[in-house]
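Of the protein chains in this complex, all but one are displayed in their positions.
What follows is chain A.
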Amino acid sequence: MKRIEALEILAAATAALPVVVTCAATSRELAAVADRPNHLYLLDAMGLAGSVATGVALGLDRARPPAAPGAPASSGAPGPLKAVAIEGDGSLLMNPNVLPTGGFLAPRNLVMVLLDNGVYASTAGLPTYASRVDLGALAGASGWNVLRAAGPGELGEAFGRALELDGPAFLHVRIEPGNAPGVPRLLEDPVVIARRFRDWLAARAATSGETAGQVAS
């Protein structure tokens, strides 16, 4: 499965969810598949997608701020809107701390999809550690619920299951190396990206009643 094929499946499944996506080729390809206001493209800040998605998840969970260590994972009440991170293996390895942090804070509404091609595809295809280090196992050791997928059918089904889990979910997806040809650079002003994401999220919250919608001011 190529990255852009995985992104087509994820885009179809996340039209109503906030999605934080890692920089460079992954952001470009997602924008090429569907450029929507529920996408927060990180144009740089490599390694930060998981941290930013963790913050979005915590911010959305107004009924239950981050639990103190040892607190139960579920109150039994309907959960808050899920926050989705789309991350790459090279980027995750720039900030693997996001995994133990997610396990410790245990946001119940965080889903990270790792598109693992074993290389820094935006950086000359140089290899990452992922050929020898199982990043899904690393997530599992950190306390995440880990699911795995290889082909398109598995991805759609596993992502659906990840959304149903209570607690941080990590979907490890093996994809082919390489970038989709002919995808233009993403040259939007990050302020515009943030504002449209924030406005979309506020409107989404207002219609769902899942979160408050006013921007901090």
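Just so it is clear, a residue touches a chain if its C-beta (ideal position, glycine included) is under 8 Å from a C-beta of that chain, and two chains touch if they have at least 3 such contacts; residues count from 1.
Here is the rule we use: contacts and distances are computed from a predicted model.
According to its UniProt record, the chain left out of view corresponds to "Thiamine pyrophosphate-binding protein" among "Thiamine pyrophosphate-binding protein", "Outer membrane lipid asymmetry maintenance protein MlaD", "Carbon-monoxide dehydrogenase large subunit" or "tRNA 2-thiouridine synthesizing protein B". Residue in contact with the omitted chain (choice from A:26, A:101 or A:117): A:101. Of the options A:33, A:56 or A:119, the residue whose C-beta touches the omitted chain is A:56.
Taking the whole complex into account, chain A touches the unshown chain at residues 18, 20, 40, 42-45, 47-48, 50-56, 58-60, 65-69, 95, 97-98, 100-101, 104-105, 190-191, 193-195, 197-198, 201-202, 205, 211-217.
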